[in-house]
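First, the structure itself, so that you have it in front of you.
What follows is an incomplete set of chains from the complex, kept in their original frame.
Which chain is which? They are A and B, in the order written, and residues in each are numbered from 1.
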Amino acid sequence: MDNILQLWSTSGAAQMTMGQAFMVIIGLLLLFLAIRKGFEPLLLVPIGFGGILANIPGAGLAYSAVENALHAADPATLAAMAQALGVAASDNVKDLAVAYSASGAQEHLLLQQLAQDAGYGNGMLYNFYNVAIASGVAPLVIFMGVGAMTDFGPLLANPRTLFLGAAAQFGIFATVLGAVGLSSIGLMDFSIADAAAIGIIGGADGPTAIYVASMLAPDLLGAIAVAAYSYMALVPMIQPPIMRALTTEAERKIEMVQLRPVSRREKIVFPLVLLILVALLLPAAAPLLGMFCFGNLMKECGVVDRLSDTAQNALINITTIFLGLSVGSKLVADKFLDINTLGILGLGIVAFCIGTASGVLIAKLMNRLGGSPINPLIGSAGVSAVPMAARVSNKVGLESDPHNFLLMHAMGPNVAGVIGSAVAAGVMISLVGG
Amino acid sequence: MSQGIELMLYGMGTVVLFLALLVVATTAMSRFIGRYFPEPEPPVQAALQRLHAQNKPAGDPNLVAVITAAVHQHRSNK
């Protein structure tokens, strides 16, 4: 009989909170969007599934051994923990949790040991998160793979499009300002580090957003990653109205000069030029851009194709699986369900809109300043969201002139936006994280 | 010994109960889908869609596809 009670009390149905039920539904919704609507499925399928796993009541997959021990609230264990922390009241789990997070490294180690001796272990997703994201390795490996998939040819043929990639990063910093502003008027409660991590959603680049969030605001990582990938999937809906509003029909019909051919040597040397520039100017961006350049060099140099193939396939796929599940671990109800999450979702879409507008407007400005004409529609591709944003530029352009193919021209600002976001990430880590 | 008997009873009970519930849930699910969401797509289209999905790279879906297309256009422009 005791066993039946034990089984029932350990069952999910007996322990499920409203928040967990809600988050399971959110997870199912993400899976629906990914599978049925094609929202960035490679990331949102693992993230959504991980989110469901993280909210299985009683399983504690997203918690550390100590957190699991606290949740289990076994009196003897709690007493031992309270003693180790030097806290009096051992019956109040919340007080213990506060005391634990306030305590030093010594106490952390001790409580971990206590929890493990009492039979509690780290949850599966907690381990995945630590190995894949807290260490920083998964976003970097994915960035290496993305580098190995990127063709800088269009950018090299027309380097001026780098300015469009720079302009679109204004969305990031405007959003940082917005987040700080909302906090200063008391609507939200974001630190400057939180604000920086939220702003990076405007970079429209998943691995960069996850990397920055893991360093500056790990608690917000779940919401930031979900926002970043969701809005990237929504780019075909978000961008066109803004692009049409800010351009005239004549501007949208501008035909651009055909791109010159780019030699293989230029393509080999470019990642090294970029790397040296990073080394000289912004070491804080070295991990992200270094791995990106490394991947690109492996692809372009032509002598290590088996490494490049692996970076683009087995390695990036394996990493994506664990990265997605790890992000899902941050969708755990008691951390995700928060007014701040709504703020993040709202600020994220603002960031995308401002970035799009900035790119288009700077393209128009560049046309005023002279040089070969630039169709301002390619400016919106500067937010990255590779290659969706470049496709959108092409599609909106075709509406005005069915013979004006902008895809290739838009790839320049598109990959420039990846570099721009990584630079912005470096600046923010350097100024805020140090 | 009694521990073993208990474990057997509760364990086997849970297994049977769980799989019985799964039978119910699966049957209900199949009927629900069959009635309200019958497969709309003919198999050929589905296969094509799957084939399409297979070509999408990780991290940035469609990246390779678009870049390939772009490179083709780029080359044919030369």
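One rule holds for everything that comes next: a residue touches a chain if its C-beta (ideal position, glycine included) is under 8 Å from a C-beta of that chain, and two chains touch if they have at least 3 such contacts.
This is a predicted model, so every value here is computed, not measured.
Shown is a single representative of every chain type; counted across the entire structure file, the complex carries the copy numbers A x3, B x3.
Everything that follows uses one rule, which is that only the chains that are shown with their structure count from here on.
Per-chain CA centroids place chain A at a distance of 25 Å from chain B.
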